[in-house]
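Take this structure, written in structure tokens, and hold onto it; I'll ask about it next.
Shown here: the complex without one of its protein chains, the others still in place.
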Amino acid sequence: MPEQISFPILTAIVFLPIIGALLVTLLSDRRPEWVKLCAILFSVGTGALSLWVLASFKSSNADFQFVSQHDWIKAWGISWHLGVDGISLFLVVLTGVLFPLVILGIDPHHDQKRYFAWLLLLEAGVMGSFLSLDLVLFFLFFEIVLVPMYFLIGGWGYDNRVYAATKFFLFTMFGSAFMLVGIVATAALARHDVGYLTFDLVTLAEHASFATNTGRWLFFSFAIAFAVKVPLFPFHTWLPDAHTQAPTGGSVILAGVMLKLGTYGFLRFGLYLFPEAAVWARPLFLTLATIGIVYGAIAATMQTDLKRLVAYSSVAHLGFIVLGIFAMTSQAITGSVAQMINHGVSTGALFLLVGMIYERRHTREISQLRGIQKVAPIFAAAFTVVMLSSIGVPGLNGFVGEFLVLIGSFQTARWWTIIATTGVILAALYLLWAYQRVFHGEPDEENSTFAELKLREGMVLMVFIGIIGFTGLYPKPMLERIEPSVDKLIEHVVSHSDFMPPAEIMPPAEIMPPEEMELEK
Amino acid sequence: MNLAVIEPTTSWYLVLAAVLFGIGTVGVMVRRNPLVMFMCIELMLNAVNLSFVALSASLSDINGQTAVFFVLVVAAAEVVVGLGIIVSIMRRRSDATADDLSVLKG
Amino acid sequence: MNALFAENLVGPSISWMGISPLLVLLGGVCVLLLLGSIAPRWPKGSYCLFTVVVSLATAMAAMLQWHDVTKNGPKMLIADAVALDHFALLATIAIAISIALVSLITDDYLRREDYDGPEVYALYLTAAIGGVVMASSNDLIVLFLGLETLSLSLYLLAASHRKRAESQEAGLKYFVLGGFSSAFFLYGIALTYGSTGSTNLSKIASALSGDSPFSQIDAMLLVGIGLMLVGLAFKVSAVPFHVWTPDVYEGAPSPVTAFMASAGKIASFAALLRVLVVAFPTRIDDWRPAIWVLAVLTLLAGSILAVVQTNVKRMLAFSSISHAGFLLVGVEAAGHVGDKDALAAVLTYLLLYAVLVIGSFAVVTVVAGKGDSHTTLDDFRGLGKRRPAMALALTVFLLAQAGMPATSGFIAKFGVIKAAAEVQSYSIAIIAMLAAVIAAFLYLRIMVSVWLADSTDDTKLAVPTGAGIAITLAAVFTIVVGVYPGWLLDATRMVSNLATIAVQAVDPATQTPAG
Amino acid sequence: MELFVFVCAAAMVLVGAVGVITRNNPVHAALSLVLTLFGIAVLFVANNAHFLAAVQVIVYAGAIVVLFLFVIMLLGVDQAEDLSTEPLTAQRPLALVVGIGVAGVIIAAIVKSQDALLVRGTGINSATPEDADANIRQLSRSIFSDYVFAFEVTSVLLLIAVVGTVVMSRRQRGQHVEESA
Partner (left out) sequence: MLENAWLIPALPLAGFIIIFLFGRRLGEPRAGVLATLMTAGSFVVTVGVFFALLSRASEDRHHVVTLFTWLPVGSLHIDMAILIDPLSVTMALFITGIGALIHLYAIGYMHGDPKFSKFFLYLNLFIFSMLMLVLGENLLVTFLGWEGVGACSYFLISFWHTRDSAATAGKKAFVTNRVGDWGVMIAMFMAFSAVGTLSYSGINEAAESGQLAAVTATGIALMLFIGACGKSAQLPLYLWLPDAMEGPTPVSALIHAATMVTSGVFLMTRMNPVLHVSYHWVMTIIAVVGAATALFAATVAVAQTDIKKVLAYSTVSQLGFMFLAIGSGAYVAAIFHMVTHAFFKALLFLGSGAVIHGMHHQQDMRKMGALRKVMPITAMTFIVGWLAIAGVPPFAGFWSKDEILLYVYANNRGLYLVGVVTALLTAYYMTRQVIMVFYGEARWHDQSEEHGAHGDATPHESPWIMLAPLVVLSGLAIGGGLLQLPFSSKTHFLEHWLEPVIESGERNIDGTWASDNKYLLLLVAVVIACLGIAGAIAVYAKKKAPALEPAILANGWMYDSSVSRFMGGPGRAAFSGVARFDAGVVDGAVNGVARVVGSTSNALRKVQTGFVRFYAAILGLGVVVLLAWFLLRGVL
């Protein structure tokens, strides 16, 4: 049973940024420091709430927690249904942490009032997407994030920003077009099984059963939206443009949390609602994910723009996540969820760093940069740590998710995994090559005045690096909160399809850890 | 066949009306003077009226004729309005054809 | 009927209450014209105020009827010529709201363009009468008269800005093509009458059901339906009968365009639904595919054509075509007997779209400036800097038109898509959504001009009071409905199945005595 | 007899109609329209619509066409329209296709359904010497019972016509110079 608590904390998490956005809008332009203070207060407040959720989250509980459910559009069976489980918990926390950092750490340079307002609105949208347990509510937030992002890219981006923003907007909307029809069709078709029209995720997933082909069509209508958002090959081309043109804050958020809407959607809506179809479609998505991993990495290698390179690396990293999701083993999906967080942190930090390079040098062209490590060793060190995390060096957070995804996927998707693992090599190739060209060598005249990390920047980066290190070395608290929900999801998939998870191979008894013994009983 | 015995049936009228309607349609498309275009529309309305009356007779139902009555009223009102618009345009440029009024396009 | 010698004619009982919205409107017209001619110079803004009051009174009257209908059920009035049901009343309310909002914009516009006077308002009200008649008609002749009432008013309104050649051209084009299409519509009525023996929608429906002799005459009936469809498709500007729309929308005075796109559309779609759903439920298999094709063409052409436009009014015209496509999706869904959700969805869409489009055109009106001619994308550049609040409102309207959630546009689209999905018309639903994606490009283009492009002149625009109120109201409404649409949906859900009412009406056993 | 009437009237109608669309001079076109209207009126009579025939002549031929002619004279737009050329290529063939298409489709439908239309009922009261206003009475009964609402609506139409003339003819400030020139 989902437990009800008195204070609707999740609702507060969604609404606090909206209120913040309104307040920021209403504040006068003449007092910029107030505007910024307001934005910081509200984002930090939201972040604090999300941390509170993390703190009071019951780790062994696989159900949705902090559920708040009210009728919203009763006529259509749409409810305000929020809840958090292991799959969404850390995404919420990541969102809560990332936004204050972006607001604190990155200066928009102009129109800061509007910038902060959009950013706060974006936060609300992202939070809402991760928390919604109602299909329409999810769609609402899923779509609404486009608007602030569009304006952030279009208003504070670089030369080709309008093109990129429009492409981003339309491409994503293209995907959601199918999803909306899918959502409505799902509810309409499930009306017979459920007995009434409802868009409630849990109700639909537990009670509705679709004819095989129907389920598959519906699944695909959702899958297109998520595939675009992820983005999965070949729907990825909006991403490099959007990332490259977005302002640093936008890139950080885009990479950090927004891309996860797609992978999260696959888990929460694809697998949960249409287990049979998802199992049926496994080969396709495993293949696309694998292509994405290798392809994104290869494309990244050849980029001349640093931001574009990181963007393509996201394509590859997100491929790992999708691979894990469709491998459908406990390790793989847990790894995917962990990877969502870790990619958010490490790629977010990478974008932050690239943004700092741009601030200083006003170029992102790799060929224009050289020898920065000599003039800014601390900056280079920070970049190195983040880069290694992105490469997936064990002991840093990037490895945890990647490894779990791969080891889990190997159980059910052997050959895909073997190919996907080559992405590990390629990741080292493109990042190190870029690093070499940007940081190594003797700095030329323009680069020799490259400023060292400022205190404010350093503090923001310290948070990132702290998370990178902690999660890499001690991911247990995270994994043990994610796993119960993942296991429950897999159980759901198994019981609603002919999917057979790999037989649990028990290590020889004497070295079996005690927790596992209990599980087996 | 004795021509005197043949009585025009309803469909004769209807066919005639259809032809008249077709002529009116063609007229709207080929005439450039807005006034004449408007006359062609009147032709079309008359074709409809003829159909109404013929069908009314065929159905033994007076309502068809009633409809014609209303059409006449509508036609009258339409003429007033239409001519009003045409006049207000033509007062500016009296040689304006419908083709000249094509500023709005694309 | 055959009482040949019944000299003392007994007219049908007339339910004055039932047609009270019409009476209010008519009274409003008369007062406006009479007083307008008696006292030529009313104080500034009072024509507008009066019209707003009249429209609100109309809405109130409709509300009163609404409760009555809720209590006593729908009924047919005045010899079954007029239907008093939720469908009609909702359309009435929507039209009344449209007039109120449009009047607010018109006020300053008329003074700015220097032809203030009661006539334009009177024409709004007469057009509204036509619209209400169309929406509530249960007889093809009545419907036709309503259509003409509406159309004639609109022709005049379109041409009313006599200093602008575009306005006159728009008026003439609209008039010629409108007359042309009316002829088709009328011909359709004639043929339908010939094949069913009646012009009354209920009677047509019952004549076509069962084994009445009329069910033989199929070809003529179907061609009749087709011709009527042409007339209505013209009014709702469905492709390929949309050709007039961009030119007329562009040329007509901006407030009038808003009126055409709102009240005009509401009435036309209501009429379309009435005709198809009430009269021809037995011929669904024939007209549904036609509507399907029209809907698809309208969606695609409307969206695609908008892409390369540079005049905002023209863009919005194409967008309104695209929206018509969406509405046709709802009409297509309504083709399924017994699905009242589709009717409710279409009406809701109409109401919400009306507010949106008026809001958008209100901004256009303000930006257009004296002469009503600054309506290109370039004229919108830097609006975000010059008038941030208004730019924000415009953004809300545009996003809503694009179907962004948390705005009324989403609720509208969702309802239609839901209706389509419930009758398993998935393909058209998907096409509609994809068309919406294409159409979104045009809204984005406007937003780019408004926010992301540099301003050419930094002079603050003056936002007149009326337009300001209208924009604010529309924006608030858009957001409120988007976030909390429950009340509206509960209301529109009361719309019952038109076909059922029609059958009840001709069945004396179930007919409620009028008056 | 009836055939003769029909043929003659049909000839009037069609000749007039063709005249409308082919006469260069708008005045001639208007006069051709009168011919058609008279033909229609005759056909009305043939279908027992005596009252409508009268109204047709009075309102249409009398009032409407006169209005047309009046406008033509008023505006002095009676110069001939050159119909020998067509600026819009393909417009004429297109018009022909449409005209023939529309008429053809409707005729086809009528032919298909003609069996049901063969019967000519006797329900319509014609104006006879004995009861000269039978048709009028019957018509008025229809208008004032079944169509009373429609009848009322026509009043609004006429109101619009009035307002319309006001709107369209009212001189606007600032327009004097331009127009008097």
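As written, the chain order gives the labels A, B, C and D, with residue 1 at the start of each chain.
Everything below uses one rule, namely that a residue touches a chain if its C-beta (ideal position, glycine included) is under 8 Å from a C-beta of that chain, and two chains touch if they have at least 3 such contacts.
Quantities reported herein were computed from a predicted structural model and do not represent experimental measurements.
Asker: Could you tell me which shown chains are touched by the chain that is not displayed?
Answerer: For the complete complex, the undisplayed chain touches A, B, C, D.
Asker: For the chain not shown, which residue from A:Thr212, A:Thr237, A:Ser367 or A:Thr449 touches it across the whole complex?
Answerer: Here the residue in touch with the unshown chain is A:Thr237.
Asker: Of the residues C:Leu222, C:Ala412 or C:Val448, I need the one that contacts the missing chain.
Answerer: Checking the options C:Leu222, C:Ala412 or C:Val448, the one contacting the hidden chain is C:Leu222.
Asker: Write down which of D:Cys8, D:Ile58, D:Leu88 or D:Leu158 is the residue touching the left-out chain.
Answerer: Spelled out, the listed residue whose C-beta touches the missing chain is D:Leu88.
Asker: With respect to the chain omitted from the figure, which of A:Trp80, A:Phe99 or A:Tyr295 is a touching residue?
Answerer: Spelled out, the listed residue whose C-beta touches the missing chain is A:Tyr295.
Asker: Tell me which of C:Val256, C:Ala270, C:Ala306 or C:Val364 is the one touching the absent chain.
Answerer: The missing chain is touched by C:Ala306.
Asker: May I ask you to list the residues on chain A that touch the chain which is not drawn?
Answerer: Residue positions of chain A that touch the missing chain: 167, 171, 233-234, 236-238, 295, 298-299, 301-303, 329-331, 334-335, 371, 373-374, 377, 384, 388, 393-395, 399-400, 403-404, 406-408, 410-411, 417-418, 421-422, 424-425, 428-429, 432-433, 435-436, 439-442, 473-476, 479-480, 483, 487, 502, 504-508, 511-513, 515-516.
Asker: Name every residue on chain D in touch with the hidden partner chain.
Answerer: Counting over the whole complex, chain D touches the hidden chain at residues 88, 91, 94-95, 97-99, 101-102, 105-106, 108-109, 112-113.
Asker: Could you list which residues of chain C touch the chain missing from the display?
Answerer: These residues touch the chain not displayed: 172-173, 176-177, 180-181, 184, 218-223, 225-227, 229-230, 233-234, 240-241, 243-244, 246-247, 285-287, 289-290, 301, 304-309, 438, 441.
We take it that only the chains that are shown with their structure count from here on.
Asker: Sort out for me whether B-C or A-C is joined by the greater number of C-beta contact pairs.
Answerer: B-C
Asker: Between chain B and chain C, what distance separates the C-alpha centroids? Give it in angstrom.
Answerer: Centre separation, chain B to chain C: 27 Å.
Asker: Taking each chain's centre as the mean of its CA atoms, how far is chain A from chain D in angstrom?
Answerer: One centre to the other, that is 70 Å.
Asker: Touching at least two other chains at once: which residues of chain B meet that condition?
Answerer: Residues 14, 21, 24-25, 38, 55, 58-59, 61-63, 66, 70, 74, 77, 81, 84-86, 88, 92 of chain B touch two or more partner chains.
Asker: Using the touch definition from the top, which residues of chain A touch two or more other chains?
Answerer: none
Asker: Can you list the chain D residues touching chain C in their complex?
Answerer: Contact set of chain D toward chain C: 105-106, 108-110, 112-113, 115-117, 123, 125, 140-141, 144-150, 153-154, 156-157, 159-161, 163-164, 166-168, 170, 172-175.
Asker: Under the stated contact criterion, what part of chain C meets chain A in this complex?
Answerer: 399, 402, 404-406, 410-411, 413-415, 417-418, 421-422, 424, 426, 429-430, 433-434, 436-437, 440-441, 444, 448, 451-452, 484-486, 489-490, 493
Asker: Looking at the complex, which residues from chain A come into contact with chain C?
Answerer: It is residues 71-76, 136, 139-141, 143-144, 146-147, 150-151, 154-155, 161-162, 165-166, 169-170, 173-174, 177-178, 180-181, 184-185, 187-188, 217, 221 of chain A that touch chain C.
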